[in-house]
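Quick one: this structure, given as structure tokens, is what I'll be asking you about.
Missing here is one protein chain; the remaining ones are kept as they sit in the complex.
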Amino acid sequence: MNQWIAIGALGVMGVGIPIAMMVVSALLRPSVSEQGKTVVYESGEVPTGTAHVQFNIQYYMVALLFLVFDVETVLIFPWTLIYRSALEQGATLGQVLAPMLVFIGVLVVGLGWAWRNGAVEWIKSPRASRRKTERQS
Amino acid sequence: MVGAFDYAPAIVLLPFLSFLVALAGGKYLPKGGAFGGIAATAGSLVLSAWVFLTVSAGNAYNETLYTWVAGAGEETTRLTFGLLLDPLAAMMLLIVSLVALLVHVFSLGYMNDEGETGLPRYYAGLGLFTASMLGFVVADNLLMAFMFFELVGLCSYLLIGFWFRDSGPPSAAKKAFLVTRFGDYFFLVGVVAVFATFGTAKFAGEGAFPVIAEEALAGSAAEVTTFGFAPETWFTILGLLILGGVIGKSAQFPLHTWLPDAMEGPTPVSALIHAATMVAAGVYLVARMYGFYALSPTALGIIALVGGFTALFAATMGVVKREIKQVLAYSTISQYGYMMLGLGAGGYVAASFHLLTHAFFKALLFLGAGAVIIAMHHDEDMWNMGGLKERMPVTYYTFLSGSLALAGIVPFAGFWSKDEVLYEALVHGLGGSPLLLAGYAMGLVAVFFTGFYTFRMVFLTFHGEPRTEVARDPHGVRWNVKGPLVVLGILAATIGFVNMVPVQDLTGIHLEFLHDWLAHGELSALTAEHYGELLHDYAHYTSADVASYVAGAVSLALALAGAGLAHVLYNVPEPTEHTAKLGAVKDLWYNNYYQDEYQIWIATSVVLPLSRLADKFDQGVVDGVVNGVSSVSLFAGSRIRRIQTGVVSNYAALLTLGLTALLVVFGVLGGWFV
Amino acid sequence: MTPLQTQLPTWTAVAPTLLLGLTALVLLLVDSIDPDSTRPGALAGIATLGSLATLAVAGWFLLAGTGQTGSGGAIELYGGSLVVDGLSLFFTVVVASVVAMVSLASYDYLRDRTYQAEFYSLVLLAATGMSLMGSSGSLATVFISLELASLPSYALVAFLKDNRGSVEAGLKYFLVGAVSSAVLTFGISLVYAATGSLLLADVASAVGSAGDLVGIAGVGIVMIAGGFAFKTASVPFHFWAPEAYEGAPAPISAFLSSASKAAGFAVAFRVFAVGFPLDAVVPMGIDWSLLFAILAVVTMTLGNFAAATQENVKRMLAYSSVGHAGYALIGLAALSGGGPNGNVMGASMAHLLVYGFMNTGAFLFIAMVEHWEVGRTFEDYNGLATRAPAACLAMTVFMFSLAGLPPFGGFLSKYALFYEAIQGGFWWLAAVGAINSALSLFYYSRVVKAMWIEDPTGEFDLGATPVGLYAAVMVAAVGTLLLLPAFGPVVETAQSAATALFA
Partner (left out) sequence: MVPVQWYLLLATAVFCIGLFGILTRKNALLFLMSVELMLNAANINLVAFSAYWGNITGQTFSLFTMALAAAEVAVGIGIILVLYRNFDDVDVTLAKGMRW
């Protein structure tokens, strides 16, 4: 007997039970097509407008910045792993630190640029947006 | 020491220089640049004579001067320019430069004095024509020869179409160009095939292709690629391919139709084309690579038959022509037929001899005809002439000398050479090659016709009473017309003495100087002696024992008979057209056996329907392939680009499919998962 | 005399790449200092100067023999993850030349547009990635540099945010690119699975003894080839190319079709020549040179055939670019164990250099035509030579050079490529290439015919001469012409660099 059989059984059950339930309910339930059923259910309220709501572009900007800068920290992770052992094996502090500082420095330049270009300004001042439109026209 | 050979390139370059000078500055030079051309050809003549003397001292020259394409590595094919100066080339150089010089001088009278326009273009054309022919003569390999061969064709196109504002000359020029080009296609294929077979196209020297071919036939270890054929067969195919170009250029049946039309060009150009350059190029090429043709009895037989047939065929057509230049045109075709017969019959020396004598007497005849045409105010119809003998005696006597030579009356030049050609055909024919006897028979019959049409021409033009006002009071000609005529007249009468085989046989005096000249030489593979051995070993030609003076007497009798008949019919004060008596034959001859008609008929009735048929699958026969390829490509392109549907999901699907296909194919091929 | 560069610390060997990256950062900094003002001259100047400096340093290194066999062989950094040798310097030269021309030309193209600093810095960041691709000594750096080159390219193609064509092009480029990079990554992971290393040298020594994992290695190698095929716009990963080149701003089309393609080949050359030596993998049944031969034939045929029927000149050039990828693939295809591999690959490198000039020039000419708002189809070009003879002459040079006619650079490079392919015994590849070249003459000459022979259909209102664009086009034309006499040393350098890979 393989010791992993329990996991396998769990997997089979995990996939099989929902499928079985869906199949059974599909077989048993009466099928009455009615328009009201396709309407979005919003806690009893009648929905207005479409589901495609225009969000402020700033949501995306911040989300993108977060995504990029957050995930870049992943790259620091392997560096921390070898940091101490490298020092112990005789590498100088500069040699170990410099690459990471350069890396962070590059990120800072990018962040500085994004900041200066208004990526993190949540609400634009009328003056700033006027200036921006002037620049674009 | 600087010898003649070091200056040999200048023989070609001088006329080329005159071409450039006439082209660039002809407008500003007196006589439209004529003197430049005269000086250049005179220079070439002097240098040719020097080369001739050097060669006769037993020297030869065979050097590569310039390699313009060299493959990397040792064993690759190289495309080169070089000089090959052996007795044959030296002789030809002399002929070409002399005739060219005389034509230039004559042009002063024919073109300048007549007030033609566009003279710089004319002299530029002449210069380039001469240069190309000289370059062709000295070429040391087949490719270089081909390039100059094409240049010659191009120049003839330019010069025949000199009067491009009339309707006749341009179409004649186009016809000359296209018909010869048709032959040249075969030549080009032949050149490529020679390169593919031997890896070289050199005529002479170490590793020349005739030498390799000979070694290959002899079975010694020479590397040739014969594409699966037996070497003999393949060499015959090669020879015949190159012969295609020869037949076109030398106006042999069935590609001779361009030459009579080419009479539309200025008469001096006709002289140059017929005597020394364009038409001679074809025969010269066969002589040049005779060591190759001598290996293939089949090719030789075909050459001989084509030559004999053309000789007879053209001679008959010459009988009924009205225009003096037309008669001469058919005589040219006929005479080159003799040369081909001579070459095919193993008479290398005889053919070269005929080439030599013909060059002079035909140049003479054309220039004489030119003088007559000047006198007649550019009327060429012989029926409008008559009685010119008294009014232009110099022209008459020189023309007569040329006519006697053409008809083959002893002791004028044509007799000796034509006789020798026929003799070679006879002895080799009797010696076991019956095919040559057919050629001989046709050549012999042609002798009769030649005598007839030649003297018909002479009598109609010069004898009897003048038949028109113009003929009564012809335009005078100056020294620049008479000078060349006299020079050539003397040569036509005497040049035959260099090789009087029948007389030698009769008297025992050594008189065959041309035989000696061509028989030996530093380049032993290019000598008549060596060719004789090749003919014997490979073509199996043996000679029957026939006395040369007997054969000579037969042909002389026939020529005299022809001339006599002409005398009876036309040497009367008021000659009438007897051609009606010939009945249907006259129409046949007058219309050149309907050659043009049948070729046009072939084009319209056979080729056109076939093309239309082919058109259903494609676009035509020759162009169709090209058009077909391009339209297939475009069609394929318009299909292929449909893959690009514009929908990125389809791209992803196709990309996945492609990758999967690659994985499966390479997985299976490489056996990764076995 | 000791060459100066041998006295420098070894890390300076990547100075050309660093210079490109630094220029990008400087551009961002300049824009950060005062984001509201546009200084087209200053920005274009910085970008051009930075790329010229890169070109100078890379050219100096290349001439001085840095990292080449003459002076101690390849310089390895970070345990072999980065390698500086003849190949990497050669392709840095190609990329830097293209970037310099593109930056110069963009001055006019961007004059009235926003986000100029971003444009230039994205170009230079992509160029950094491309330069790095040539130096990648490990599959990890291969992937990172490839993405560094790709990501800015996606953004650049979609640079004209309000132009549906540009956005569509960017989307397609990005989506196909994302799939391709996933395929590449998976391929790398499989090769790692089979060999246990990402360093090319270690992969090379381990791949021969993959044993049961031969299938894994094989699938991985084919998938890696697929990833590179995307970068070089080769079948079947070429689908993005026609659209991206057509829709992108013309300078970016020039940049991508010349520099990006060259970089793709740079990394492919190194990875396959060093990482998967033919001697080791062919006996296992992984004949990648056959794979590339198939791709080369299909790519050049498809590119040329599809180009032949285009109506839009830019799209025609886009397809021709696919066709040229097919030619360059011969450098990977006409290889065999023990054959003259370095010569073939070197000829392909030289072709890519020449192509960098002539193709960039052609696309920049399109940029100029777009600037003039003349139109996009062949008909719109009718009679253009009457108004802009100098530019049309330059375009004629590019077209004939692309078609491989003498006496232009493209003739010799194509000739050398086919010649070396024949020397390597792959005459059929050369034959297919020659046939395709003949076909290509058809559509290239259509452009020339339209410009010089056809009568104009309407009046041209060209306006002021765009100085920067004009200068860039002329530089490209002069480069194309000069590469004819200079081709000898170029191909020798390339061949010795390529031979060093196989050593």
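Order as written gives the chain letters A, B and C; numbering starts at 1 within each chain.
We take it that a residue touches a chain if its C-beta (ideal position, glycine included) is under 8 Å from a C-beta of that chain, and two chains touch if they have at least 3 such contacts.
In this text, all values refer to a predicted model and were calculated from it rather than measured experimentally.
Enquirer: Any idea which chains on screen the missing one touches?
Expert: Even though it is not drawn, that chain still touches A, B, C.
Enquirer: For the full complex, which residue in B:274, B:288, B:482 or B:641 touches the chain that was left out?
Expert: Checking the options B:274, B:288, B:482 or B:641, the one contacting the hidden chain is B:641.
Enquirer: Can you tell me which of C:29, C:77, C:178 or C:471 touches the chain that was removed from the display?
Expert: Missing-chain contact among the listed residues: C:178.
Enquirer: Return the single residue from C:165, C:283, C:425 or C:458 that touches the missing chain.
Expert: If we include the chain that is not displayed, C:165 is the one touching it.
Enquirer: On chain A, what residues meet the omitted chain?
Expert: Touching the missing chain: residues 4, 57, 60, 63-64, 67-68, 70-72, 74-75, 77-78.
Enquirer: Can you list where chain B touches the absent chain?
Expert: 641-642, 644-649, 652-653, 656
Enquirer: Suppose we count only contacts with the excluded chain; which residues of chain C make the list?
Expert: 139-140, 143-144, 147, 151, 154-155, 158, 161-162, 164-165, 167-172, 174-175, 178-179, 181-183, 185-186, 188-190, 192-193, 196-198, 216, 242-243, 246-247, 315
The rule is simple: only the chains that are shown with their structure count from here on.
Enquirer: Can you check how far apart chain A and chain C are, centre to centre, with Cα atoms defining each centre and the answer in Å?
Expert: Result: the chain centres lie 34 Å from each other.
Enquirer: Taking each chain's centre as its mean C-alpha position, how far apart are chain A and chain B in Å?
Expert: 87
Enquirer: Could you tell me the distance, in whole angstrom, between the mean C-alpha positions of chain B and chain C?
Expert: 56
Enquirer: Would you pick out the residues of chain C that each touch at least 2 other chains?
Expert: none
Enquirer: Mind pulling the chain B residues that touch 2 or more other chains?
Expert: none
Enquirer: Tell me, which parts of chain C touch chain B in their complex?
Expert: Counting only chain C, the residues touching chain B are 171-172, 175-176, 179-180, 183, 214-215, 218-219, 222-223, 226, 235-237, 239-240, 242-243, 284-287, 290-291, 294, 302, 304-310, 319, 439, 442.
Enquirer: Show which residues of chain C lie in contact with chain A when the two form their complex.
Expert: These residues of chain C touch chain A: 25, 28-29, 31-33, 35-36, 38, 114.
Enquirer: Using the touch definition from the top, list the residues of chain A that touch chain C in their complex.
Expert: Per the stated touch rule, the residues are 106, 109-110, 112-113, 115-118, 131, 135-136.
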